[in-house]
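The complex appears here minus one protein chain, its other protein chains still in place.
Up next, chain A:
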Amino acid sequence: MTTGLKPKHQRLALLVVALLALIGATLLAVYALRDQASYFYVPADVAANPPEPGQAIRLGGMVETGSITTQADGVTVQFIVEDGEARVPVSYTGILPDLFVEGSGVVADGRMDANGTFVADNLLAKHDENYMPRELEGMTTAEMREEMQDTVSGSSQ
């Protein structure tokens, strides 16, 4: 017993070192990929690095409240995508997804035109992480709690 290490402890140490190396390599790869692996650009990215007009990009952000206007043809909508730092006007012709409403998230495929408007060929609605039933929408937390207590006590009677 010169080494003082049991074989299973040797194996454990070897595996821990190998796994640490693997995790380190992965973290480096993830760090290097952080821009390329993003699914879309936010308006702040577009403002910082304006893309060439005509270059295909994906733009994502929130639909600014009160910004949706429908053109006379009835199928072209214009709205503003914002992320709290920058705003990009967007124009889209086609069928809107059901979840496309003011104040919610949107991801648009398309390109910038010469006037700085983003012309989208495809719109995807982005769902946020909140799930709530229709009846509770727009209530404050206290109101919600009251409503739920009413429901619970009502059903038990």
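Definition applied: a contact is a pair of C-beta atoms (placed from the backbone, for glycine too) under 8 Å apart; a residue touches a chain by one contact, two chains touch by 3 or more; residues count from 1.
To be clear about the criterion, contacts and distances are computed from a predicted model.
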item	value
Identity of the absent chain, which is to be given by its UniProt protein name, from "Oligopeptide transport system permease protein OppC", "ABC transporter, ATP-binding protein", "Protein ImuB" or "Heme exporter protein C"	"Heme exporter protein C"
Contacting the left-out chain in the complete assembly, out of A:26, A:76 or A:93	A:26
Touch residues of chain A, complete complex, unshown partner	8, 11-12, 15, 19, 22-23, 26, 30, 33-34, 37-42, 60, 97-99, 101, 104, 107, 123-137, 148
